[in-house]
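Note that one protein chain is taken out, while the other chains of the complex remain in position.
Order of writing sets the chain letters: A and B. Residues in each chain are counted from 1.
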Amino acid sequence: MLSWYEIAHGLIGGIFVGAAYALLSAGFSLTWGVTRVINLAHAAFALLGSYITLTLLEMAGIDPLVSIVFIVPLLFLLGLGLHYFLIKPTAKRTRDITGASMVLCFGLYIIIENLLVIMFKSDDRVLHSRYSDISLAIGPISVALTSIISLAIAAVSLVIIYFFLNRTYTGKAVRAVWQDREGAMLSGINVEGVTAITYGLSLATAGVAGLCLVLMYSVTPFIGFSWLVFVFLVAIMGGLGSILGVTVGGLIVGLIVSLGSVFIPLAYINLVLFVLLIIVLLIKPSGLFRR
Amino acid sequence: MMLEGRNVTKRFGGLLALSDLSFQVEKNEIVGLIGPNGSGKTTLFNTISGLYKPDAGRLFLKGVDITRKKPFQIARMGLGRTFQIVQPFEEMTVLENVAIGDLYGSGEGSIMKSRDKALEILEFVGMKQKPSMLAADLTLPDRKRLEVARALATNPDIILLDEVFAGLNETEINESIALIFKIRDNKGITIFMVEHVLSAIMKTCSRVIVLDYGQKLAEGTPQEVSRNPRVIEAYLGGAVCSK
Partner (left out) sequence: MNKKNLNILKTAIPWAVILLLFVFPFFKPDIFFLSVGVILFMYIALSSSWNIIGGYSGYMSFGHGAFFGIGAYTVALLLIEFGYSPFITCVLGGLLAAVFALIVGYPVLRLKGPYFSLATLCLGLAVPVVVINMPNELTGGATGLFMPLLPVDIFVNRTIFYEIMLALAVIATLISRWALQSKFGLGLNAIRENESTAETIGVDSTRLKITAFVLSAFLVGVIGGIFAYYRTYVHTTTVFDVNLSIMIVVMALLGGAATWQGPVLGATILIIIDQILISAFPGLPAELSRLIYGLILVLVIMFMPKGIIHFVNVWLRSRASAAGAEEVQK
């Protein structure tokens, strides 16, 4: 028998996961839009965020919330590095950066994954912070405090990205480059700098998403791939290119996963997701929320 | 009748790009299509060649209804076209670009035969010395010629030329005008061309259709059209005076 309790539980769970996936997908969507690069290593960078959080807590007792201060600048720098040392030199040598970047980022993905195995072994790792064993009661439903923190971080981050893209000059420049690279260049936008910032932002948000996810789930160095699949689903569902779309896409995917597990066997949920995605693509080939 | 449109209408969302437009192009004519930017010229070409489907009205090629046909079917029925923004297959050689037109556009033919045919056409448009160059490495005038060559290779009865003169200098324009007459006279291909370079229109076209806001504003010989007050008001005025 299904109870309202279970359904409500599924709903709330879906929002928690969905927000984290949305944040994870936002950066992927950004770099795709601005540079036509399919960053297959995106989830691996998120995983870096997870492991930084774990390490800081275990080695130095640093609170997961404080670790954001370390994750954001570090991943931002990695993003700049990715652009200046890998993507840009490659793009110079070919017209079709999409194909080449897939191999490049796949290689990067392998490197990060195995680096993590070497440094942290391949066992399941769980974050044991001072928030871990606390639950809050929302009506009859009890919710883990870590999930609420994760939701808050993801939501705040998405809002920040949204305002950055829509209210600041640099953010508007990012959107301009996204829509029309040559036009942006002609109108005097520093396309080079904007692209670099996009990569920094993309990886920084990925790192924060990794923090959100490790607050809720255990991680292994190999989990990056299944995260990547969700990134694909969310980014495409929401349409590559809109923070609002990514947020809604993330919530849809999160709710399907979470609510779905109430109604149908776990194994079929992915099937439902994939079939749904293909249907969405066929009806609206550019995603649900794109023009 | 080579090409005919009856009451063609095309909308993009709320925007009426072509509105109840009727036109005719007779065999062996050179017809010009002019109008201000955004008046629907390229939209009309895209609709004729099947890239857009009209919302209302019908299109006929040599008397056959092509309204619901796909672009490749229309191409095989004898309609060739070039694009305003040239679109060569950049990573392929000049020869391959043209040979594909022959292989797919004009029906059968083996690879070997198409290569010979392609060389012939390249000579016809005056670029036979560069068959093995990559299309990406061509200059703009050569890219435009390549587009014409590729369209010619499909063995068309009518060819739609979308601004083949744009971006060319005086000498290149004169070469292109000569080429247009050659296409009509030597190959018997009807020509329907969008053009901004008015002097070129004056020299080549026997008839001009003027579009404004997706509607036909005027039609007649270049001289008639250029004297038409409505046309002058809408668009020609300044341009004609300056010439």
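The definition used in the following text is that contacts are C-beta pairs under 8 Å (C-beta built on N, C-alpha and C of every residue); 3 or more make two chains touch, one makes a residue touch a chain.
Predicted model only: the values in this text are computed from it and were never measured.
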(message) Just to confirm, in the complete assembly, which displayed chains does the hidden chain contact?
(response) A, B
(request) Using the definition of touch stated at the top, determine which of A:V72, A:I236 or A:L255 touches the missing chain. (result) A:I236
(message) Just to verify: which one of A:T94, A:S142, A:T168 or A:S187 makes contact with the chain not shown?
(response) A:T94
(request) Among B:L16, B:L51, B:M133 or B:I232, choose the residue that contacts the chain missing from this document, as touch is defined above. (result) B:L51
(request) For the chain that's not shown, point to the residue among A:F70, A:Y84, A:F106 or A:Y217 touching it. (result) A:F106
(message) Give me the chain B residues in contact with the hidden chain, please.
(response) 49-51, 70-72, 74-76, 80-81, 83, 87-92, 96, 99-101, 103-106, 110-111, 150-151, 153-154
(request) Against the chain that's been left off, what residues of chain A make contact? List them. (result) 32, 38, 86, 89-91, 93-94, 96-100, 102-104, 106-111, 113-115, 117-118, 225, 229, 232-233, 236, 240, 265, 267-268, 270-271, 273-275, 277-278, 281-282, 285-286
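We take it that only the chains that are shown with their structure count from here on.
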(message) Distance between chain A and chain B based on Cα centroids, please, to the nearest Å.
(response) 47
